[in-house]
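For this view, one protein chain was removed and the others were kept in their places.
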Amino acid sequence: MTSDSYFAGGGEVELFERAFQQHLPVMLTGPTGCGKTRFVEHMGSLLGRPVVTVSCHDDITSSDLVGRLLVTGGDVVWNDGPLTRAVKGGAICYLDEVIEARHDSLAVLHSLADHRRALYLDRADEVVQAPESFMLVCSYNPAYRSSLKVLKPSFRQRFVTIAMDYLAPEREADVVVTESGVDRAVATRLVHCANTIRGADEIFHFEPPSTRVLVAAARLIAAGAREIDAVQACVLAPLSTDTAIGDGLRQIATAGLLAGEEPV
Amino acid sequence: MTSDSYFAGGGEVELFERAFQQHLPVMLTGPTGCGKTRFVEHMGSLLGRPVVTVSCHDDITSSDLVGRLLVTGGDVVWNDGPLTRAVKGGAICYLDEVIEARHDSLAVLHSLADHRRALYLDRADEVVQAPESFMLVCSYNPAYRSSLKVLKPSFRQRFVTIAMDYLAPEREADVVVTESGVDRAVATRLVHCANTIRGADEIFHFEPPSTRVLVAAARLIAAGAREIDAVQACVLAPLSTDTAIGDGLRQIATAGLLAGEEPV
Amino acid sequence: MTSDSYFAGGGEVELFERAFQQHLPVMLTGPTGCGKTRFVEHMGSLLGRPVVTVSCHDDITSSDLVGRLLVTGGDVVWNDGPLTRAVKGGAICYLDEVIEARHDSLAVLHSLADHRRALYLDRADEVVQAPESFMLVCSYNPAYRSSLKVLKPSFRQRFVTIAMDYLAPEREADVVVTESGVDRAVATRLVHCANTIRGADEIFHFEPPSTRVLVAAARLIAAGAREIDAVQACVLAPLSTDTAIGDGLRQIATAGLLAGEEPV
Amino acid sequence: MTSDSYFAGGGEVELFERAFQQHLPVMLTGPTGCGKTRFVEHMGSLLGRPVVTVSCHDDITSSDLVGRLLVTGGDVVWNDGPLTRAVKGGAICYLDEVIEARHDSLAVLHSLADHRRALYLDRADEVVQAPESFMLVCSYNPAYRSSLKVLKPSFRQRFVTIAMDYLAPEREADVVVTESGVDRAVATRLVHCANTIRGADEIFHFEPPSTRVLVAAARLIAAGAREIDAVQACVLAPLSTDTAIGDGLRQIATAGLLAGEEPV
Amino acid sequence: MTSDSYFAGGGEVELFERAFQQHLPVMLTGPTGCGKTRFVEHMGSLLGRPVVTVSCHDDITSSDLVGRLLVTGGDVVWNDGPLTRAVKGGAICYLDEVIEARHDSLAVLHSLADHRRALYLDRADEVVQAPESFMLVCSYNPAYRSSLKVLKPSFRQRFVTIAMDYLAPEREADVVVTESGVDRAVATRLVHCANTIRGADEIFHFEPPSTRVLVAAARLIAAGAREIDAVQACVLAPLSTDTAIGDGLRQIATAGLLAGEEPV
Partner (left out) sequence: MTSDSYFAGGGEVELFERAFQQHLPVMLTGPTGCGKTRFVEHMGSLLGRPVVTVSCHDDITSSDLVGRLLVTGGDVVWNDGPLTRAVKGGAICYLDEVIEARHDSLAVLHSLADHRRALYLDRADEVVQAPESFMLVCSYNPAYRSSLKVLKPSFRQRFVTIAMDYLAPEREADVVVTESGVDRAVATRLVHCANTIRGADEIFHFEPPSTRVLVAAARLIAAGAREIDAVQACVLAPLSTDTAIGDGLRQIATAGLLAGEEPV
């Protein structure tokens, strides 16, 4: 079983394929660590397109995306950025956590994300028309509410939105087993423990644990760590640094591990 | 039927032509995705003028508009920006979402937008007089209220303002059919669904769905998606990430799709 | 009748001439579009001095005014800015909307605007003494109250202040006729309409319509537009994007157009 | 009678001379336009030292004061700024409105303003010891209260503070007569008018009119303007743009002009 | 006894080794001066890997971490930063006080800290795959609560978190003796004094004294200082500059020193 098979049962694959076929850009939404990045990698391999990934943050300028003029051997020469390279090469360009980017960096995407499908390189005085095989994909986590950063409606309305969520328990346990080598009973307990905490999310207002932290805990267990120590280090500690909340979480987690021992 | 015919019946075409004839700049207002960009492209083709488009954002400097001094082969040479190129070439220069630009970038437009019709390039020590065929067009969405950004009265009063709105249902369905290839019944249902949501706009305080998202949904449907899935991905998901609001929207949309089945 | 004759009857011309004769700088105040820029152009032609205009904004640096060091052919050479060129050439330097400029840019004006009449170019290590024919003129709109920007008393007290206002109705109608070619009845109606709205300014708190927008409306009418459409596009639409206020304005404007039909 | 004689009767001249003799820096305080700049020029001529003036503002960097590295003919060469030139040349360096400068620019003054009397040029790796004839003089207006800008105690305590104020009425009238050529009766009326307004300062909270504006008004009168028009343009208009306050001021000024007709 | 033996008894060493073996990044949390930096140095020596340390702060850019383009001999050449050097050399890269860094600098770590274990050098157009021996370690002090800086959940969830705390009293006294040369009774008193203050932390809301300050105090004592003077200079004075709190602390400290005289 390869990681590519995780997404076999969902409707996401079909929707993504239809958007690709219709030359429409895609926006992936969902909680941290639910598998958005892997899904894009999976679709890239399925559609036979390379994936160019850009992790967005506050300090990315539009020049970091499209390219810049550089002095080389005394001359000023234009250098394509990762977005321009992706457009020219007909790749899937994936902007991870696009909500973190500054709005001005996103403006260069407007003409790529509507019927024009073109990239305007004003400083190089060039217009790059995207080939059929180019696709723009962005992602963000709507649960991570920030008062400062919101995507503008005029931006969001340019995308086919595919909402993703955590895998179903059975499927998530498959992933944990495959990626860490622990036996299925351990994986089931870890997944149950995570779902117990995810259910308490509304009360505690923290970002719930992702599949990624379960795999990390399972790998520590596979390397000899006790289950509760691995859960503490990988699942609980990143959630909160408040001592009182930490104690509450440890009780929930222990209960989850115990309850996970019986098949659910 | 080509996209140029969408605007055949409105008074916008005549008003725009008169402003062009009188050498007056035009400001287009209206909701996101109601067709402002396409209208400018249409007028450019009607008047036989090329259109130079600049997507405005926070980080555009006046140098990005008018040009800058660059080192080339050891010498410092002036390079025209897109606005200067448009003025010199007698084109229509279209500043999309001008309200997003920084005020300082807009100051260079003042002398272009009044009786002087001249561009002052202080750093190049040059004054460019606009030819008769040059036209300045700006646009913004007045419904997108931001406490930080307002266009100054001294700026707004330099323009002939043309207020645009969504197309009439019949005409909007024409657009959906033409651009996606779905049959007319599907297009009518999609338009009805959009108008139902647009009517609920005042309550929910979000940017209503544009013609663009209807075309995107229709194209997914043409590619095999179920109507409700396409509406969810293209029309509803971009509107709000709040779960409760999302449920309400889905009910409104479903009702709209059903009601759209009978001719209205 | 030329545009230069608009100002023939006011005391502004004499006051400006006396300030010029006494080598005192002038500050023009008044609402947007009441003719400050044209007045300066008129005085320049009357006094036989060229006018160098700088539109002020947030991003102008003192280097943009006085000049900067540039690399030319491997050497660093000083390049005069528009202010320095105006001082050296004995021109009228006109800083439009000076309140928009950053305070630091204005500091270079201090020594020009008092008994020293000298420009200190610290970076070029040069002092430029202004010739008798040089004059500094600034303008701002005191009605455009901004909590962030105020001119410091130590700056305002360096100028002879000339307060300007809208032209008298007869004279404003002259301008509209001269610049658009409409017949006098239309011009009278437009001016009456504008004055009705200007009278409602205190209630609505917007910047009242300028002579400029009346000329624009008149030119659209001369090109075949209906009066109410031209007033809507040029006079009313720039005032407010609020629908309720817009309706109120349209009633006021229509009343104004009708009332303007009888000689006032 | 020359302008140098204005300060003949005050204790400021002696205090300044003693500070110069003891190598102590001086801080001048007082309202806008009370003659701080002229006083420094007067003392420079009295002590036989050139005066290097720097108008302080938000955007001055310490490099603008001390100098910077510049590329000249391919080499990087250090260029002294005005402060460094003043120190090396044993001049009086006068920082006008020092409160406007950024704190970081002022830090370079610390070692000059205490017993070290040295300028540390860190970037040029050089220490310049001030000669006996060098003197540092700063000024600011304590009445111009800004919540953002305050001089730090550790800065203020390095200076001998000389508090200045408006000239006595007789002496101020002398200045007005000497600099404008109006007859003494006019000058007396103008001074009386100014003092009436200055007395109302506490109520209206604006910066009171300076000797400078009286001279400007007198020069307009000498050029043929009516007294009330000259007072309006030079004295009243810069004080406030509020219409109600403006009316009140005009009454106070008219009363002042009338009352000034009798010898006070 | 070497400093490496301090950590012999804790579970931290095993957890760190397992994370290294599983190629998982580690996040160390704990109060200032509890020994995080020394622990990383200890683990580097245990695992036979060099440690590359970066002290994080507000002004570190991602270029400071990954490298930059520099002009060398007329050509633009890429220069690796410390992170890139650590990845290429298979070292432990330790980002001290990572919470102080700007978020944008941390974005480059995302792909290194998940299953990709790759560093994307966008500006050099290069992807560096981390060798098995590379390990990323970060640290921060959760007790130092700042309203402005929080690590995002999506960042924290990429790490195995190891929570550290002050050493047990016996072990801490060992460290003080070893590093300063004072006799054990003095060390015991200092540790007792520190623990008394640490217990009062909740009341006074300051950062409690670290092992580092005890070693400093002990070294001053070894050099001849009185115990109370050394405690005052190294332990109490850095805690608070408030006089009243300082008096309270001195009483607590004196009590602690006295109580520390009997074996605890």
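First chain written, first letter: the chains are A, B, C, D and E, and each begins at residue 1.
Convention: contacts are C-beta pairs under 8 Å (C-beta built on N, C-alpha and C of every residue); 3 or more make two chains touch, one makes a residue touch a chain.
Just so we're clear, the structure is a prediction, and the values are computed from it rather than from any experiment.
Undergrad: For the unseen chain, which displayed partners does it touch in the full complex?
TA: D, E
Undergrad: Out of D:110, D:184 or D:226, which is the one that touches the chain we can't see?
TA: Checking the options D:110, D:184 or D:226, the one contacting the hidden chain is D:110.
Undergrad: Given that one chain is not shown, which residue among E:22, E:141 or E:188 touches it?
TA: Considering the complete complex, E:141 is the one touching the chain left out.
Undergrad: I need the residue numbers on subunit D that touch the omitted chain, in ascending order.
TA: 11, 14-15, 18-19, 21-22, 24, 27, 29, 61-62, 69, 71, 74-76, 102-108, 110-111, 114-115, 120, 122-123, 142, 152-154, 156-163
Undergrad: Mind pulling the subunit E residues that touch the left-out chain?
TA: Where subunit E meets the chain not shown: residues 32-33, 37, 53-60, 64, 70-74, 81-82, 96-97, 100, 141, 144, 179, 206-207, 209-210, 212-213, 216, 219-220, 222-225, 229, 233-234, 237-239, 241.
Just so we're on the same page, only the chains that are shown with their structure count from here on.
Undergrad: Give, as an integer number of Å, the spacing between the C-alpha centres of subunit D and subunit C.
TA: That pair's centroid distance is 31 Å.
Undergrad: Multi-chain contacts in subunit A: which residues touch at least two other chains?
TA: Where subunit A meets two or more other chains at a single residue, that happens at 71, 74.
Undergrad: Using the contact definition from the top, classify how the chains connect: line, ring, star, complete or other.
TA: Looks like a simple chain-to-chain line, open at both ends.
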